[in-house]
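A protein chain is absent from this complex, but the other protein chains hold their places.
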Amino acid sequence: MTDISVEVCGLRLRNPTMLASGVLDETARSMLAVAKSGAGAIVTKSIGIEPRSGHPNPSVVELEDGLLNAMGLPNPGIDLFSKEVKEARKGGVPIIGSVFGGTEEEIAELAGMMAEAGADAVELNLSCPHAKGYGAELGSSPERVETSCRLAKRACGVPVFAKLTPNTSYIAELAKAAERGGADAVVAINTLKGMAIDPEAGMPILGNRFGGLSGPAIKPVGIRCVYEIYESVEIPVIGVGGVTTGRDAVEYIMAGAQAVQLGTAVWIRGEKVFREVCREISQFMKENGYDSVKEMLGVAHSGRH
Amino acid sequence: MTDISVEVCGLRLRNPTMLASGVLDETARSMLAVAKSGAGAIVTKSIGIEPRSGHPNPSVVELEDGLLNAMGLPNPGIDLFSKEVKEARKGGVPIIGSVFGGTEEEIAELAGMMAEAGADAVELNLSCPHAKGYGAELGSSPERVETSCRLAKRACGVPVFAKLTPNTSYIAELAKAAERGGADAVVAINTLKGMAIDPEAGMPILGNRFGGLSGPAIKPVGIRCVYEIYESVEIPVIGVGGVTTGRDAVEYIMAGAQAVQLGTAVWIRGEKVFREVCREISQFMKENGYDSVKEMLGVAHSGRH
Amino acid sequence: MLTLAGIRLLSVRKNSSETASVKTVRLGGELEAVPGQFVMVWVPGKDEFPMSVSYPGSNFGITYQVLGEGTRALAEMANGKKVGIRGPYGRGFSIKGRKLLMIGGGVGMAPIAPLVDIARAKRLSVDLVIGAKTSDDLLFERRATRAGAKVHISTDDGTKGFKGFASELATELLDSAGPDHVFACGPEKMIVKIVAAASRRKIPMQASLERHMKCGIGICDSCALDGVHVCKEGPVFPLEELRKFGDLGVTKLDPAGRRVPV
Partner (left out) sequence: MLTLAGIRLLSVRKNSSETASVKTVRLGGELEAVPGQFVMVWVPGKDEFPMSVSYPGSNFGITYQVLGEGTRALAEMANGKKVGIRGPYGRGFSIKGRKLLMIGGGVGMAPIAPLVDIARAKRLSVDLVIGAKTSDDLLFERRATRAGAKVHISTDDGTKGFKGFASELATELLDSAGPDHVFACGPEKMIVKIVAAASRRKIPMQASLERHMKCGIGICDSCALDGVHVCKEGPVFPLEELRKFGDLGVTKLDPAGRRVPV
């Protein structure tokens, strides 16, 4: 098989696919299973200071080409979760600890604790569109994004990734703010804020009414965001949003992503999706004469600007 | 058939479906054909001061659940287009003239000319995501949205609709700005800014690279926007984004839309989509005991906040 | 096309009591499901929760214990009211063997009852243990008898049939009835005991498990059991897998993902 390993912020990944935050990553055993099924790295569920049960059900709406979810950041809290991180590391792939918080200080504190728990990198979830007080408000302000990254960098010695929201006018401004704050990479995108109403019930389906749209439906938005960010910052970009096939991954890489994350694809194709997407990437590379993932990086930009 | 007529800002529509701006509405004859195929009203292509050829082809990418387009606001200019408006009115349904411009003053001037040409209402396109200098920059600033509406109102004596962009953190703020500026209604949403890259070609497909995502893929975002706007302003909301079936229309109406616009659905189901969607709305109303469209308006809000 | 592929609103046709705390609701709609598969039931504006299908096919139904807010709201729904259904999800029971022993403890009879129906329609021999705290709580005794199962009753308080736990009666029958395949659903402690008994005797079995479920479609990790997702790989597991679960009968996750005792 073609070599599809990549290095992102010093982390060596056997392939450019990562499990996206929030999907099958609340328990170590599940993360180990995903590592076994071929993911190059694992991002944990977003973890806060205190345990949280999340939003009332329904928390997921299945659409034909995506999901709408309002899990509401359920998590056992960083203290309990530290154990899971330690155990998950036994899978032999980098564990990227995702954290969320209501303030820049809280986020930084969590980043520190996550690093202490053994995470190989920390991903700041600055972008959950549907949990009041978390994510959206903070994540759409460049100043607060910058401060969050700066404090998080101070609080931990591992790479810090800033995960950005697409629910904004200028995602590139957020990326630049993250870079100024010292983030080692940006991750784009989180879900698009959305809603589904059931006509017969005459009400929103999700317990939280609002949710986040993910999956194939949002891929063009994710590609655009990565493309814009790649032209605006020097730090690496990690692409997420609707990656379901090897071609989708290649599209992101050509837009400028050093690696991609898969969430909804696990629903669409099962856990085997990691292995399959990697095979599809190799296949594409072979057919099109690419010897390394790096050769494909950002090629969609050349000759155009 | 159940009565599905509605009244929006004094315009009487035989049914709540309108042709969305930019789709089969550059020539009077096409608009007459759409009127004949059952639309309750027609929004014209967005018209500027000068003739414009638009972006180089490819200007459309077909996706499985939507379209990505970068037409680039091609139009013959308001002087030539005035004739088309006059002729289109013979179809017997309200003609809503869409205009775009680089400044608030230009938009207002066009609104005046559009009204003079005979448009029953004017829609300000404050939201095209892919034409540089038009739409996005102006449309994501509440101040400029407010001023555009205020000047347009002064320039014409017909209802003014402000069409808003979803590529923003807080669409409700834009809606409030439009209301302050005196807009008679807001229209939401325009397309989501997106991109598609062809892996084999290693480059963005659209001639303009960036485009706007429309169709079923964006419906959850449109529903959410209408729902948020409905809770923030008193003026009517017109829903657009992925309406393809009667159920989709009902979803928008329950979220708070007094009428809906269809664009991509014309591609998906053909021009007959207007008649079919109306039949599906009637059918739904009959099965669920609604006697008028008004009875469904905003029902997804009650009992929840 | 992006439609609500998942959810279907169906009208309540009949919402009637089976026992003091268990009801069956029949919904006007067709839903084919293998016994053991479940649906996510949305009571609009209230909650959404997993329920096994107790009546598959047309006019399908679920049988539920009235417990908290969600099931209470469901219990109060009059005919014509709408309930949202998505599914069926997961892996159901797969009928194997010719001489079957089935055990349904409490509302665990919900998926066992249609399993009895199907096995009997295939003319297989079925010994069925129906277990409950007390005789008034016994579920689907008549239905199973009519289907032609040999019904064995077990109540904790001895008000009817065997006095004691269903697992004890089941263990006796493992020896006396000579089954070649065992099927169980009920409290986890009961299942753990039957797993042990069947293992010792090397009789293959399947059991349906419960975990807190949010998404129902294998993405949220809330129903994780040793890295396996009960909503997707389960809820029915074969003996080989049941035996390997370190957490079975020991810990489960609460809605925040904390480990709590079963």
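Brief remarks follow.
Residue numbering begins at 1 within each chain, and the chains themselves are lettered A, B and C in the order written.
Please note the rule applied: a contact is a pair of C-beta atoms (placed from the backbone, for glycine too) under 8 Å apart; a residue touches a chain by one contact, two chains touch by 3 or more.
Computed from a predicted structure; not experimentally measured.
Listed residues B:N75, B:N125, B:Q258 or B:S282: the one in touch with the omitted chain is B:N75.
Although one chain is not drawn, the whole complex shows that of B:L11, B:V43, B:L63 or B:V93 it is B:L63 that touches it.
Only one residue in the set B:K45, B:K193 or B:R224 touches the chain that does not appear here, and it is B:K45.
When the missing chain is restored to the complex, the residue among B:I4, B:M18 or B:L32 that touches it is B:L32. Although one chain is not shown, part of chain B still touches it, namely residues 22-30, 32-33, 45, 51-54, 56-67, 69, 71, 74-77, 80-81, 196, 198, 200-201, 203, 205, 207, 217, 263-264, 266-267, 270.
The working rule: only the chains that are shown with their structure count from here on.
Ranked by how far their CA centres sit from the centre of chain A, the chains are topped by C.
Closest chain to the protein centre (all Cα atoms averaged), using per-chain Cα means: A. Averaging Cα coordinates per chain places chain A and chain B 33 Å apart. Centre-to-centre spacing of chain B and chain C amounts to 50 Å, using the average Cα coordinate of each chain. Centroids built from CA atoms put chain C at 36 Å from chain A. Counting partners per residue, chain C has 1-3, 45 as the residues that reach two or more other chains. Of all residues in chain A, those touching 2 or more other chains are 63-66, 196, 200, 203, 217, listed in ascending order.
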